[in-house]
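Just one protein chain is left out here, and the rest sit where they should.
Going by the order they are written in, the chains are A and B; count residues from 1 in each one.
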Amino acid sequence: MSTAKPGETPLLAGDRGTVGTAVPARSRGTGLDEVRGTSEGASPPSPPAQDCSIVTRGLTKRFRGGQVAVDDLHLAVPRGSVFGFLGPNGSGKTTTIRMLLGLVTPTSGGCEVLGEELPGGLGAALPRVGAVVEGPAFYPYLSGAANLRRFDAADPAADRRTAPDRIGAALDRVGLSAAAGKRYRAYSLGMRQRLAIAAALLRPRDLLILDEPTNGLDPQGTREVRALVREIAADGTTVFVSSHLLAEVEQMCTHIAVMRTGRLVAQGPLAELRGGAAPRIRIETPDAARAAAVLGRLGLAAVRAGEGEASAEPGEVPTERICAELVGDGVAVRGLAVQRPSLEDVFVRLTGEGFDVDG
Amino acid sequence: MSTVEARAGAEIVTGGPGGPAGPGAARAAVPRDAGRRVRGNTWRLLGSEVGLTFRRPRNLVMLAVLALVPAVIGVVLRTVSAGGAEGDAGAIIGAVAGNGMLLAFVSLFVLVPLLLPVAVAVVAGDAIAGEASLGTLRYLLAAPAGRTRLLAVKYVNAVVFGLAATAVVAASALVTGFALFPIGPVTLLSGSTIPVAEGMLRVLIAVAYVGAGMAALSALALAVSTLTEAPIGAIAGTVVFVILTQVLSTIPQLAVIEPYLLTSYLPRFDGALRDPVATEEMTRGLLAFAAHIAVCGSFAWARFHSRDVTS
Partner (left out) sequence: MPTYTRRGRIVRWGVPIAAVAVVAGAVTAGPVIAAVQGDPVLPERSAGQLLAEAVRAGQSGDVPPMSGTVVETASLGIPGLPEVTGDTGSPAALLAGSHEARVWYGDAGRVRVALPGRMSETNLIVNGDQAWLWESAGNRATRIKLPEGHAGARPTPLPSVVTPQEAATRMLAGAEEHSAVSVTNTERVANRPSYQLVLTPKDDRSLVSEIKLALDGETFVPLRFQVYAKGSLEPAFEVGYTSVTFSPPAPENFTFTPPAGAKVEEQTLGADAKRVPGGLTEEGRGEVRTVGSGWTTVVVLPAPDADTLRRQASQAQAPSSAPSSDPSPGQGEAGQAGQGEAGAGQLVAAVLDSAERVQGEWGSGRLLRTKLVTALLTDDGRLLAGAVRPEVLYEAAGRK
């Protein structure tokens, strides 16, 4: 499993404040503050349901045969967020998405999509939802454009007169204009994935649900999808994107939820979840014991001294001051680093396990 | 970990009461003429469906084969003396040599027991199972096509195809008949003779009747199609049903079940060749077709609505 390198993107480098300012479009009416509040220990209100694009209450799916794919899921996806739905393979992400789209009937519990209670509100909600579910699926004997025409025809709210323009625009947006007339059969996996995203973008959507949109894409394609998601989110569309790749989600999401064998392990704004794990300062030195003593004197928490290094949580103490104190005390500082925890670390802390395939 | 779970739970509990306020605000975005739009766009979906069916190479090949059979029968009857024909229908097969128009009835007689039902089963059995196996079913439903709407469109499409296939047989037979044999007043099975124009009308009656029978078969195939994700299974199931019921109806001990079998009514199109037209018999057939459509159609609907789309 990949590990996110800390500090690789602006998103990660930023503290809570910078998350808000780096992507201002997303914070419009997201109820971000309320959600953030939850990390402070009290139980402040989650975003009110009308500010959520998706709300699930105790959503449960038990397949015939007894397999519980989703177990008592309570999700709240703030409007305007880019919501990362994380979980190893087989953790119930796709099943949840199928329930949100009315493809699978929940065993118990309910859900609300764009303010419409399912299953009654499916007809009203779904035209405003674009979705990619478990990879692309199209008619192999039709061209890309003909495939999009077909799905546009299936949408009762789509206007036939504007169809050619919208199809052209959608293909253009995913960079498939040149291959529009080619049979789907002849598409590469990456092109297929893009066509699926194009189908989800046939009309302006209020909610975009993307199930593992970067599966099968090369690094270049992955970057493009990330850019596309940011662009779409900048228009005010809520994006609900599932993935088993932590790094991918870290780079584009404002909020995440983590699934594990059908159960929700954590959810909230990304910065806050990561914030739950404090950064550590690590000093590389031959006299670790002396270094540890200095750190303790400075009032740092969780001081540890190991073989050739000492570490602690700096808390509010500025790094430069720690450095000056160490040097002033004559500790031979060979290296000094402040490490912010990656999402992987957060996940391991939450589950005590690695991020592997679920049964 | 436990703290996180507790927190997630707390969010939900507090989030719950806010729910009812949501829908009203969001619904404002739905266009006011939505009803009309849905109806108009159902025609668009049907157009797309029919276009897909009639552009699909596999279906075109089947139509071509169906068109070829009357031509082959015509050529054979033209070159080989029909004296060897046996059975009750032998005479009418022989009569084609005297009147090409009868080739339409002979072709239907030959194709109705198996080939025509197979063609219809391929299209109707593929309707739901085919989309499920391609995975396109989930995207159609997410579009959202609507389950009832999609099923209705699929069914109408199958009916259109069945009627088209029957019409193709009749048209090909008429063209072949006109090209190879003399055309004149038609001698009916009852021994009376009617003018050419009325003969054409009788062909139309037969085509409409067989088309209705194919509509009933489509309903059955559609019902089977909602049961599986393998189109081959749905098609084979329907074809096996067609063959099995015809075999069963030849067993005298099982004569009691014959009135309940769809396939016993299919050959009754020959009522169009009687004088007067056997309306009573054909009406009974049409009622049997309607009963099949009602039962199989509603079963397909209930099944499709309860089905989890996990393909």
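By our rule, a residue touches a chain if its C-beta (ideal position, glycine included) is under 8 Å from a C-beta of that chain, and two chains touch if they have at least 3 such contacts.
As the structure is a prediction and not an experimental result, all values here were calculated from the model.
**Q** Check each of B:193, B:228 or B:311 against the chain that is not shown and name the one that touches it.
**A** Considering the complete complex, B:193 is the one touching the chain left out.
**Q** Which residue from B:91, B:179 or B:257 sits in contact with the chain not drawn here?
**A** Of these options, the touching residue for the absent chain is B:91.
**Q** Write the list of chain B residues that the hidden chain touches.
**A** Against the missing chain, chain B presents residues 19, 87-92, 94-95, 98, 105, 109, 187, 189-193, 250-253, 255, 260, 267, 270-271, 273-276, 278, 280-281, 287, 291, 294-295, 297-299, 301-302, 305-306.
Criterion: only the chains that are shown with their structure count from here on.
**Q** Provide the C-alpha centroid distance between chain A and chain B, rounded to the nearest whole angstrom.
**A** Computed value for the inter-centroid distance: 47 Å.
**Q** Under the definition above, what is the set of chain B residues touching chain A in their complex?
**A** 1, 4-5, 7-12, 14-16, 18-27, 29-31, 34, 37-38, 40-42, 44-45, 47-48, 52, 56-57, 134-136, 138-146, 149-150, 306, 308-310
**Q** In the complex, go through chain A and note every residue touching chain B.
**A** Interface residues on the chain A side: 35, 38, 43, 45-50, 52, 55, 57-58, 63, 74, 76, 98, 101-105, 112, 114-117, 121-129, 131, 133-135, 137-142, 149-160, 199, 206, 263-268, 350-352.
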